[in-house]
Structure formats: structure tokens, C-alpha cells
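The complex appears here minus one protein chain, its other protein chains still in place.
The block that comes next holds chain A.
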Amino acid sequence: MNYEVHNWGLNVGNVEITGVASSSIFLIGDNETIKLTSFYDTPPDSYIVGSLVPLRHPTIEEGTDNG
């Protein structure tokens, strides 16, 4: 298989990244080979999406001082 790449101009304004983590890469330039391996083991709680913060009791009326 023949693969031909034409790199014309590359101009970027802003790059904003929160995190590059667990065997990851952010590269501005050229590269030949990349091999990224990551093993991860975490308790199921960490994957549950949602809040465990106690919810306000439904019977409390609005404007009531709950403090």
C-alpha cells in the first residue's frame, strides 16, 4: 500500500487542554511510531456518574430555614 501525505500550511490560534494523563501525548511536530499502553484498576464507585450528596427532603417547604 502506498500512502502519500501532503502537509500544506498549519496555523493554529489557541490550544486549551485540561489534562494529558495515563500514557498520553500532546505533540506539535512530526512522528513515526507511537505505542501507548495503560493499565487501570479502580473501584466501581469511581465510575458511577451522578451525585452522592444527600438530596433535600421532598417534604420541606420552600423558604423554610433548614439550617
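As a working rule, a contact is a pair of C-beta atoms (placed from the backbone, for glycine too) under 8 Å apart; a residue touches a chain by one contact, two chains touch by 3 or more; residues count from 1.
By our rule, contacts and distances are computed from a predicted model.
J.: Of the candidate names "ABC transporter permease", "NADH-quinone oxidoreductase subunit K", "Spore germination protein GerPE" or "Sarcosine oxidase subunit gamma", which one corresponds to the UniProt protein name of the undepicted chain?
T.: Of "ABC transporter permease", "NADH-quinone oxidoreductase subunit K", "Spore germination protein GerPE" or "Sarcosine oxidase subunit gamma", the absent chain's UniProt record names it "Spore germination protein GerPE".
J.: List the chain A residues touching the unshown chain?
T.: Residues in contact with the chain left out: 1-43, 45-46, 52, 54-55, 57.
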